[in-house]
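I have a structure here, written as structure tokens, and I will follow up with some questions on it.
Omission of a single protein chain aside, the complex is shown with its protein chains in their original locations.
Presenting chain A:
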Amino acid sequence: MNDLSPLDVSSATPLVPDEGVANLSRRRFLGVASGALVLAVALPHRRALAQAEGAGAIAPKPGTRVPAFLELRPDGSVKLLSAFIEGGQGINTAMAQIVGEELDVDPARFEVECAPPGPDYALVNGLRMTGGSFSTRSSYAAMRRLGATAREMLIRAAAGRLKVQDGELSTEDGKVVHAASGRSLSYGELAGEALLLQPKEEVPLRDPATFRYIRKPVARLDVRDKSTGKAVYAIDQKVDGMLYAAVTHAPVFGTEPEALDNEAEVKAMPGVHSVHRLPSAVAVAADSWWRARQAVEALKVRWSEPPKDGLDAMSSSFSSESLLATLKGAKEKGLPSETEGDADAAFAKAAKVIEAEYDAPYLAHAQLEPPSSIARFNPDGTLDLWVPNQMPELFQAVAAKTAGLSPEQVKIHSPLLGGFFGRHFMYGPSNPFPQAIVLAKATGKPVKVLWSREEEFLNDAVRPLSFSRFRAALDASGQPTAIEVKTVGEGPIARWFGAIFKNPVDSSAVEGIVEKPYAIPNRKMEFLKIAHPVNIAFWRSVGHSMNDFFYESFFDEIAEAGGKDPFELRLALLKDKPRHLNLLKAAAELSGGWKRGPYDAEGGKRARGVAMASPFGSETATIAEVSIAGGEAKVHQLWIAIDPGSIVNPAIVKAQVESAAALGLSSALFEQVVYKNGERQAKNYDAYKILSRDHMPEVHVTIIESGEPMGGIGEPGLPGVPPAVANALAALSGQRVRSLPMANTKLSGA
């Protein structure tokens, strides 16, 4: 989600199916047939409250109610209930820094936990989610104000207690101090009465020049627990009396279990409690997960026949190759996604026209923690659900529908995520929690569903396979005068958030191709939607993950066709964009000055490529150094300059940029989910190769704080990497890779 435009959440039609999930076929649950899925999230609560208690009782503005966020403990520690979910991006530490700065408590004494569902936490434009690299930038101002508001309340409480004026008091790391008398009171002592005070509307914020925690490389709060096995993820949760369930899903997405040939035999296996049919899956509940898995894998299931062909549902003839051919062959005109100047006229008088087709495959999230969920129905009829998620309120709403309860009867527990990269949004049949609910209902016991790694690779929702056709017009001097792009396919925003984001041009399909900063005067971009019969997902940096590879690679083709150095051409076309120009120069400087090569290094030839990207409100410039050995690309160095406007924690920013770069490189070199005959091919990491240590380059990051509005951090490091690598390979070998991953192309040695 890149749009920061206000969300029209109140008009969204909730499409959580009325009959719950148990009776639904997978396809209907997926929502392909009925259009977009779901999504009335926080606002219904607010509306209902307003109706019940009059306009004056409208729920508080998100991020303003101190007791919803802070618990000030007698031992001097602070518990912060965060609107966001920690999954490696460091958001818990960032929240502690921001609140701690204004509250005046060392972030090291914070314990941060994901808050339960509630309107107080709808900090991303009225919505609550952890994604789109939105967390820090959307909540920074509100969380500073929250900390300052709480501090002011503590000072007032202390003034009452000490019988002095507010103005005579100051604070000092968790204490209110009366310097004149040498008396002080800890926040923990004051919390009870302070939190009962009416908060002030306006409180002074700290002068950024005096920041002690914000903009400092404060140590992450979670590294020791994560280095000693103490961090608890969804997969580690256990509740009394629970059964473990393992599942096998339909081999062809959307088909149904019709018969179980050996059910009695499987029921007699050690530890087995029961055997179940689920929408497009079968499950076994047992007294341990290993026994459940042995049993479910022993089940002989006959599945319904998928359609023979077509794109309305997964068919027995569907393949990645056939879908790509369909996207390439689509003749219909798309909707304009960006139009500037008169591209047709520029092409008509061009000295040279170049054209190229780019594609990128489906990608799995492949986060190391396989997904799981525990459902427990309580004697009072309520449901506790432990579920990895990036949107607690939405998961609560869908869980309630699935269980036949009201949302208030569902308690959502949002544990740490063992990696996410977009994996834990609501993806219908790609989330295990509805299975846990159905099985808990069926067995009358709490149930923990865990997907094996194989089930995860076969049923994860995937980054969409993507295709764009590029054309450029050049004048006699080799300058580009026009660019034209036709993008064909589907993005995850329209699939999953179509009820809210009504723009027919899906930004998640075209981001990275539109709104580029280069001064190419005539532009004609279009998007033609062709829906996939595949469950598609947000994947770290979403549309940018492939589109910046497409555009920035083609940019180098333009430079090549015009006889220009690709770095110099970027400089020339950014001459009126000081922010981008500065960033590009910073990346070059970080790499020791731009040199394209090829040049000799350590007994072989190497070359460099450059790429720029504008993802999630931040800007990046990336330079890659590569060599080729045995027909494969080897990336030695990445230099990345990032301008997120302003930052909270430079160490975490650098770590996130390096992490995103590693994932970008992984996708560029190796990754692909391949469909043949309607089935995914790779079932585990042996066949779905991800970046390992031996392909990890050195990564050098420099942060430029331009003072522009704060941008995202978790994703922006990724999109520049694949094109920088491809451009370096082209410089080295003359070979232009236009289809990812690069492992599919035999590179000529250099």
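Definition applied: a residue touches a chain if its C-beta (ideal position, glycine included) is under 8 Å from a C-beta of that chain, and two chains touch if they have at least 3 such contacts; residues count from 1.
By definition in this document, contacts and distances are computed from a predicted model.
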"Cytochrome C", "V-type ATP synthase beta chain", "(2Fe-2S)-binding protein" or "Stage V sporulation protein AD" - which is the UniProt name of the missing chain: "(2Fe-2S)-binding protein"
Contact partner of the left-out chain, one of A:E71, A:D106 or A:D222: A:D222
Residue among A:F211, A:Y233 or A:W303 touching the omitted chain: A:Y233
Chain not shown: contacting residue from A:G418, A:P434, A:P615 or A:G678: A:G418
Contact set of chain A toward the excluded chain (per top definition): 87-90, 219-220, 222-233, 235-236, 238, 244, 270, 288-291, 366-370, 416-421, 450, 452-454, 651, 655-656, 658-663, 666, 684-686, 690-694, 696, 698-699
